[in-house]
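Left out: one protein chain. Kept in place: all the others.
This part shows subunit A:
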């Protein structure tokens, strides 16, 4: 069986290979940090969560089966960790999330702002980030997780279902509710009925 490079690296990690771990860390750090950031809405907390998630990934590497996609396994670890931390009350979603944070606020992360500030669009990139951040803050944790994996990581519903340990029908419903909520907020913002940085 031909194994993809992620899977091969993960099997080495399971055998205690820290070089393989560093390789996977470099390759997937951005995805996990982005996911954690969308989850908690704060770059410093997102970085803490990202490090915790990778440490957990290393500790649970023995549980990885090469039949599963590595990214699905990684996001299962990430989702469980974020949900647990939220339940423990360690983190609260930053309700005034403003999307891409300023570089000086980004802690260990280098987070460039959106490159899509297009004057021809009714919403600037920053306004869009802000609106999405606010809309995500209003979602349930599972809706937020499903939406983030779908919209920002391009994961298929089947893989999201595996990561969330849910049925595909449940994921379809989570993603629909979340996407519709974000859509309604953007619509209201464009119509000028909701200020970009207002609380929900």
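The definition used in the following text is that a residue touches a chain if its C-beta (ideal position, glycine included) is under 8 Å from a C-beta of that chain, and two chains touch if they have at least 3 such contacts; residues count from 1.
Operating definition for what follows: contacts and distances are computed from a predicted model.
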Hidden subunit of the complex - UniProt protein name among "Putative zinc-finger domain-containing protein", "Oligopeptide transport system permease protein", "ATP-binding cassette domain-containing protein" or "Monovalent cation/H+ antiporter subunit D family protein": "Putative zinc-finger domain-containing protein"
Contact with the hidden chain (one of A:10, A:33 or A:78): A:33
Residue touching the undisplayed chain, where the options are A:9, A:132 or A:163: A:132
Residues in subunit A touching the chain absent from view: 16, 18, 21-22, 25-26, 29-30, 33-34, 37, 43, 46-47, 51, 54-55, 58-59, 62, 99-100, 106, 108-116, 125, 128-129, 132, 150-152, 156-157, 172-173, 175-176, 179-180, 182-184, 186-187
